[in-house]
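With one protein chain withheld, the remaining protein chains of the complex are depicted in position.
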Amino acid sequence: MRSFKNQLTASSKFNVWDTPWFNLKLILGCLIILSITLMGIIGQFFWDTELAYTGSSPLNLPPFGFDGIRGQLGLISHPLGTENSGRDMLALLIVGAPNTLIIGVVAAVIGMSVGILLGFTSGYLGGRVDDVIRLISDVTITIPALMILVVINALLRQIDIITMALLIALFIWPSPTRLIRSQVLSMKQSGYIKMAKLSGASNFHIMFKEMLPNLIPYLFGSFIAGTTGAILAAVGLETLGLGPQRVPTLGGIIYDAINSAALFRNMWWWWLSPTILLAAMFVGLLLINLGLDQVSNPRLRKSSK
Amino acid sequence: MKAASFGDNLAEPMLQVQGLKVYYDTPKGDVIAVDGISLDLFSNDTLGIVGESGCGKSTAAMGILNLVNEPGRIVGGEVVLQGVDLLSLKDEELRQRRWTEIALIPQGAMNSLNPTMTVRQQIKDVVFTHDNSINKEHFNERLSDLIKMVGLPKRVLNLYPHELSGGMKQRVCIAMAVALKPKVLIADEATSALDVIVQRIIAQTLKKVSHELGLAMVMIGHDMGLMAQMTTKMAVMYAGNIVEIAPTDQIFELPLHPYTKLLLSAVPSLTERKPLHKMDGITHDPRNPPSGCIFRLRCPIATTLCAGQKPSLKEINSEKRGQVACHHHDAVVDMKV
Partner (left out) sequence: MRHLLELNSVSKFYGKGAKQISALEDIDLCIEIDRPEIFTIAGESGSGKSTLANLILGFDSPSKGEVVINGKSPRDGVDKSFYRDVQAIFQDPFGVYNPFYRIEHVFNLVIKNFGLASQGRDARKLIEESLNIVGLEGEDVLRKYPHQLSGGQRQRLMMARAFMMKPKLIVADEPVSMVDASLRASILDVMMRLRDEHGISFVYITHDLSTAYQVGDSIMMLYQGRIAEIGNAEDVISRPQHPYVKLLIDSVPKPDPNQPWTDIIELPDEESARTPHNVGCRYFDRCSHRMNICRERTPSLQPVLEHLASCHLITKSEK
């Protein structure tokens, strides 16, 4: 026989923490990315970043508490070990992680701005303008980005972080453009846009005061996706040795490690820590993305029970 | 179509609902969606459940089929179908009975047809999920009979939902619901999105199907005109309670509950122009129902008795068939609307 929970449960269920923004994935993801960012910003006050320069530390030291390739012991002054050129691992990470993040964020911001501009124009005006913008964005998406970037970067001898971000942005912009265009197309049909027209609203008002505020959740998601994609492209290039040479980047560290046969020499600490940090970055970004999904799509939320 | 009237039917009811209660869990406390409703349904009966939106009629339908999902939960009651209480069954046992013994055409069914499957494939899906003992030949025969019964041409079987009009889609849904010849059919707002003439055809179809299969049918809706045409008895719901349940002709000739009378007076007529009767809708906070009678805040003839004691559904006397939950039902006939 089935038993029923008969009694009425009263207001005790009401919970300030019940808003969809406080979901586990989002919080965890933000924590991860925040810690990595903080590490980059504050790290320089706690750890001597001069140690990221070559020759600043003893060579090839294993992390503290481990045995190295020639029986050396790790030192506390270099807790994550050092690499081939006498650079301290921890210092490298502290300087390198933010660089990688910056490339991702800058590329995503540029891509998004272009996306908003072109997406609105294309979706709202329609006609020829729409056809042209759509053609360009569709073609750009099909171009293999990494391949082109490899070629471009190989041609440019020196490349700095901002240039890299700009180049990557060239391939990031079509996605937000298409997203915003399709949202604008569907919003154009909605009742409140018709109402705005009947209320004498100008096109500018309709696009930026009526439509744009409703796009904010999509913009967030697009931004995170763009950042993830940009970091991926950046790391891809860096690991091939095509990234910025003058400054440490996570992918660059891995490139150096592979190039110096760290795998063969069993210097696992060289490539492991940047890899873990990169993995953490991607996981964090993914969690934020999933968490945002849960906010915008009520059906993905767990019930309060 | 006059069916067996109350008290005259000596056979066992096909479906017996007793004290069904469904609560909804909300951040600010529980809401009583269905507050202990009871009804009996006999074969060849068509029961109409009518009420304003938010009165709990759709929730009641889900409750009867034990299909209530979070944040709702069934809190009490019995739903006895052919001797078995559906609320006490486990998932697998329930699944065996759904569609084969009791079927539901939910609200918006015609928009929930699978757009990637043809009509034939969808009906096949339904049939074989619940009864895979049928062989292919037998199935094809059954399929043609079904399509004919709902008045659709054979070529519809090979079409996709987007190629069908609203009325055709709804008839496909009816065919799917009766494919396994259930004993009870529940149709929730089966005609609400349809044009007037198509609505009439769907109503016709449902009547025909019900007659041919000897179904016990429950029709949920808010159109009193449709109820008059389609049903043999009616249950009027207000805020989770059945306030009156009686044969259809009696509901229209002599409503016993003030709310029933108000509902009837609000139906716009096609023959007489008179001032439109305005109504308020369910006015109380569902988390905080009034003491005593649930309807008293809107009732023109409420008294202090109504605040103190909640009236229960009672048969008045054997002449006036039907049951009503009102302390002042005899004053309703003179009530001004």
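Here the chain labels run A and B in written order, and each chain numbers its own residues starting at 1.
Following the convention adopted for this analysis, contacts are C-beta pairs under 8 Å (C-beta built on N, C-alpha and C of every residue); 3 or more make two chains touch, one makes a residue touch a chain.
Bear in mind that the values here come from a model prediction, so they are computed numbers and not experimental data.
One of A:I32, A:A196, A:A225 or A:L287 touches the chain omitted from the figure, and that residue is A:A196.
Shown as candidates are B:S43, B:Q122, B:T248 or B:Q323; the residue that touches the absent chain is B:T248. Here the missing chain is touched by one residue of B:L67, B:V84, B:V126 or B:A266, and it is B:A266. Touching residues on chain B toward the chain that is not drawn are 52-53, 151, 153, 165-168, 195-201, 203-204, 222-229, 248-249, 252, 263-264, 266-271, 273-274, 276-281. Of the residues in chain A, those that touch the hidden partner chain are 190-192, 194-201, 210, 213-214.
FYI, only the chains that are shown with their structure count from here on.
Put simply, the C-alpha centre of chain A and that of chain B have 52 angstrom between them.
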